[in-house]
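My questions all concern the structure below.
With one protein chain held back, the other chains of the complex are shown just where they sit.
Going by the order they are written in, the chains are A, B and C; count residues from 1 in each one.
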Amino acid sequence: MEKWQGWDKIRYESELSPVFAYEIASIPGGDKLFNCIQCGTCSGMCPLSPYMDYTPRQIIAMIRAGFKMEVLSSYTTWLCASCYSCTVECPKEIKLTDIMYAAKRLAIREKVYPKRFPIPILASEFFRSVEDSGRSSEGRILVRLYLKTNPLNMIKQAALGFKLMIRGRFSLKKEGVKRRDELHRVLKYLEKERMVQSGDDPVMMKEAAL
Amino acid sequence: MSYIYYPGCSLKGTGRAYEESLLSVFKALDIKLEELDDWNCCGATSYMSVSELKAFALCARNFALAERQARDSGMADLVVPCAACYLGLNKAKRYLDEYPDIRKKIDEALATANLAYNDHIRIRHPLDVLVNDIGGERITERVTRPLAGMKVACYYGCQIVRPYADFDDQENPQSMNILVRALGAETVDWPLKTRCCGGSLSGTIQDVGQRLSYILLREAIRRGADVIATACPLCQFNLECYQKEMSRRYDKPVHIPVLYFTQLMGVALGLSERQLALQRLFVPFTAGSVVPETVGGQHVGN
Amino acid sequence: MSVIESKSNGTPKVGVYVCHCGINIASKVDVQKTVDFARTLPNVTVATEYKFMCSDPGQEMIQKDLRDGKIDRVVVASCSPLMHEPTFRRAMVAANANPFLFQMANIREHVSWVTLDKNAATEKAKALIAAAVTRIVLHQPLEKTRVPVNSDVLVVGGGIAGIHAALTLAEAGRKVYLVEKEPTIGGHMAKFDKTFPTLDCSACILTPKMSAVRAHPNITLWTYSEVAGVEGFIGNFKVQVKRKPRYVKEDLCVGCYECIEACVFKKGIVKDEFNVGLSKRKPIYIPFPQATPLVAVIDPLTCAQIKRGKCKMPCVDACERDAIDFNQKEEIKEIEVGAIILATGFKTFDAGRIARYGYGKYPDVYTSLEVERMVNAAGPTAGEVHIRSGEKPKTVGIVHCVGSRDSKTNVYCSRVCCMYSLKLAHLIKERTGAEVYNFYIDMRTPGKGYEEFYEKLLKENVHFIRGRVAEISDWSTIPQEEGKLVIRVEDTLVGAVRRIPVDMVVLSVGLEPNDDVDEVRRLFNVSCSHEGWFLERHPKLAPVSTFTDGVFLAGACQGPKDIPDSVAQAGAAAAEALALIDRGYVELEPNTAFLQEEFCSGCRTCVGLCPYSAISFNEEKNISSVNGALCKGCGTCVAACPSGALQQNLFTDEQILHEIEGVMNYV
Partner (left out) sequence: MSDNDKKQFEPRIVAFFCNWCTYTAADLAGTARMTYSPNVRVIRVMCSGRLDPQFILKAFREGADGVLIGGCHPGDCHYQEGNYKALRRVTLLKRFLSMMGIEEERLRLEWIAASEGDKVQKVINEMTEQVRKLGPLKLEPMSQLRGEEDMVASVEKAVIAEGGVS
């Protein structure tokens, strides 16, 4: 049973973000977002919508209405397993999966993703591993993940880990590419790139909004 | 014919059996696979959640390396077994084609490391290669141990056919079914063949992720499948490794072998358990067990 | 060419009138600037502006200046000539001026509505005005040629729209040819059981009209026939109609069914088109009991005699009136008509195209048209609603918008599905008492009594779930779902995903243009919207006319329509045709080609070029000669004439060359 929230249901226009929709729409092909007829095909196709706090359709509506905080701090975007069934079946060609990604990126940048929720942490661990070595070291990432979120779970999973280990399917060895400098140079260059579709270029956002 | 092989991180870890069986099978069919030198991560799901542009850059580096490696033959056919990598690379390729502003930035980034991508890449899934380049007939010719009487549920998962792949139908893919039938097995009609297995959720939000996998297993069993064939390391992991846990969690217990389609092929082609890494499975499946004598009997007069 | 100029008498006095069209033009084009500019142009004696030039006061301005002799030719800068050229030409006539000393500059559709930048718009408007002014000084007074109009009318398509149009015209005493490609008239409406929202029996209101068609002395009904060729023009069309052999003499057959009883095939062997495949028919058949004409037809693809030439032919013996004739051949009828009404209707969307809905995979997924037949008392199940197993369904799901409002199939709303789905929901509940679920995106009930019908259904406890169905499948997550079809959908009003197990699914398929729409379009020289619906001349002001004068549209061939709208439109089309015919003549735009004999070198280039053989060659004079009555005014010959001897009224070389100068030189 959630705590009673009736008191803050009302949304004042002044609390909403007029540019949020345009931020999201600025991803490649994102303008289709405005074609949404709220038919719910996305939510119907989505195998995870039953576990989301807002269905994908609601997320689109909220994005258009400027409910920035609600969207970015919702679990929905993180539960998206990017199976693309919404994107494929949307009658208005809205790239929902990409929109979920865009929301996740914004949430991370603005540090408003749900706290102590494993998925964003997995994402950042994965990201760090690849940034650093060019490959993901599954074993190490998982261990870190469990330590950060729920150490108990790690003990639960220990049995599984062991089974995997004896079958040679699990190792803590650090994977990586040989020519790291090369890789790092490429990624470094993009550091300074303020990318539109990451929605973090205020100028572009303004333009988009107008 | 020869292809450049992009393993991706999982096929070196939890999905080793996929790599080992794939290589053995391709070898048995005399298809040349040459691993991409110094390949890096494809920037899959989790990475893309942090930076899309960098994810594209990671893919672009792989493309550049592949083109370099295939310089002589012009077009580089990149064989990508992992569903997530396959999608990630496909997506990057699309976006680099379709959005000049992205392309420009990536090209610049590559240039800083004297790398270049010249659109000479084709991204191929092993299913695509086997069905469209080799063809069911030629595979049947090589079968020494037909999987007669075996009922297989072919599981494609989400990311192979959706949303970019064009080698198979998005709503009702057939390539794996064709392949499995070519091995002499039957395929069960199973509408969930492209429904999500829960992906990384099985590890993170276990109840949610495992519930999705459980729905798949339960329905496959209900439709009389003896074994499930997969084409993705994460799907295989989710469907196989949590079966004990699921049986505890949910109403009906589930117990069914989950193989990579390449392992299944290997069995039919008469390869050894080791070559196919069957010993790495949780739910045992020995080459001997596939053609129970009784089945032979059943199938007299076929 | 100098010849033409010499014809213009005295220095021309051009009046330029710029229209604000409210703010439609004025908001983008600086009208005053254009007027000041026009004053600077040669031969312009009057230049002014007004809010609405097409209004009476607007026209009055022009007429006054004409009467006062201030001007002798007129340029109006306003909307498209396709919109108001006739209006202003009439105004000129009313002022005793020649209507062809008039030219329009299209500064609305081509300027103010399509240009962002105000200065750019004003400049463009100036250029177009200059073009009109420079060209009009070369205009000559012309007379429209009058051609008598044939008073007969051709109606293509025997659905409710075609039937109504034909009857209306026949009642007005016109001779009507009604051509239908099926063996009977009646179209889709004949297949329905009840009609929304009144729930009156479709057959009861349609069959009287069908027999009226059959009986009417002024109507020639040709079923099982298709239009094969059309020539001529408004008022004077020559049409070839292909009559397919039905191997049964229409004048002799009385529809007694004896031959059908007698057929060597004791049971039906082919899918019955009329029952959309829910039943089978014999090679010799009558589509349905009220078929009009009530005449048997033999399907050559399946009849043993016609296919293999060996059959005992019991049908022949069975027929006391010797109506059966295996030697019947296809015949071509030549007719002449003054007007043509197209009422070729629509086809329903092929539900198989949407794999997720399992049509063709799961036997108990039906299309709405199949269910229409099922609930029809005269249908294959005698009005019983049951699934393939023969049992009555306990729960039924009706899925709206199948093939509509989807960028992968048809983007448009098919307009009738909401209402017929409500109707089917009512009938199914009435016949089976089942729980009926409607899955809709938006409920669209704009029409007299429609919303009230929706309310009625709500009171009948039919379930309405706002959400587009994601998938229909036979896999289960819980035991209660096993053996059922499960509809997965988001209930968008609740914000939760629901899985609803049902015994029967009805797919409310949308409407689509017929497959042969392209051939038909070319045959009658009309255009299509990009969806493939026939294009009306103007969406509001000329909804049943086409860009080909004398060809009119009725019913769903112009776009999805329900029965009331189709009938209303059929009436309108009939009225337009009558207006044309009763005038008795048409005035043809005098934009025909003419020959300046002194320049003709007799090279004959033009002769072969004319698609209407309006150009013949005069051997003794050794020059070509143009038959103005046959010329349609395309100007192809004029463009090809090496010596410039051929010219086209309203589009002479000089006029166009001047227009080019005008458009380039002053701005």
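The rule is short, and it goes like this: contacts are C-beta pairs under 8 Å (C-beta built on N, C-alpha and C of every residue); 3 or more make two chains touch, one makes a residue touch a chain.
Bear in mind that the values here come from a model prediction, so they are computed numbers and not experimental data.
**Student:** Under the definition given at the start, what are the shown partners of the omitted chain?
**Tutor:** Over the full assembly, the chain not pictured touches C.
**Student:** Pick out which of C:A120, C:A377 or C:A629 touches the chain that's been left out of the picture.
**Tutor:** The missing chain is touched by C:A120.
**Student:** Check each of C:E109, C:D325 or C:E435 against the chain that is not shown and name the one that touches it.
**Tutor:** Only one listed residue reaches the unshown chain, and that is C:E109.
**Student:** Among C:M61, C:L101, C:A131 or C:I260, exactly one should touch the missing chain; which is it?
**Tutor:** C:A131
**Student:** Of C:A355, C:A542 or C:A640, which residue touches the hidden chain?
**Tutor:** The single option touching the absent chain is C:A640.
**Student:** Thinking of the whole complex, not just what is shown, which of C:Q328, C:N591 or C:S625 touches the missing chain?
**Tutor:** C:N591
**Student:** Just checking the interface: what residues of subunit C touch the absent partner chain?
**Tutor:** Residues 80-83, 106, 108-111, 113-117, 120-121, 123-124, 127-128, 131, 521-522, 525, 527-530, 535, 547-548, 591, 605-606, 608-609, 611, 632-636, 638-642, 648, 651, 653, 656-657, 659-661, 663-665 of subunit C touch the chain that is not shown.
Here is the rule we use: only the chains that are shown with their structure count from here on.
**Student:** So that we know how the chains sit together, what is the shape of their touch graph: line, ring, star, complete or other?
**Tutor:** Topology of the interface graph: complete, with all chain pairs in contact.
**Student:** Measuring from the mean of all protein Cα atoms shown, which chain centre lies nearest?
**Tutor:** Chain nearest the centroid of all protein C-alpha atoms: C.
**Student:** Measure off the straight-line distance from the CA centroid of subunit B to the CA centroid of subunit C, and report it in whole Å.
**Tutor:** Using C-alpha averages as centres, the distance is 52 Å.
**Student:** When the C-alpha atoms of subunit A and subunit B are each averaged to a single point, how far apart are the two points in Å?
**Tutor:** 24
**Student:** What are the residue numbers in subunit B that touch two or more other chains?
**Tutor:** Residues 171.
**Student:** I need the residues of subunit A touching at least two other chains; which ones are they?
**Tutor:** Residue numbers touching two or more other chains: none in subunit A.
**Student:** Which of the residues in subunit C come into contact with subunit B in the complex?
**Tutor:** 355-356, 473-477
**Student:** Within their complex, state which residues of subunit B touch subunit C.
**Tutor:** 169, 171-172, 190-192, 215, 219, 222
**Student:** Under the stated contact criterion, what part of subunit B meets subunit A in this complex?
**Tutor:** 9-10, 12-17, 38-41, 43, 45-54, 57-58, 60-61, 87, 95, 98-99, 101-102, 105, 108-110, 112-113, 115, 158-159, 162-163, 170-171, 194-196, 198-201, 203-206, 208, 212, 241, 279-282
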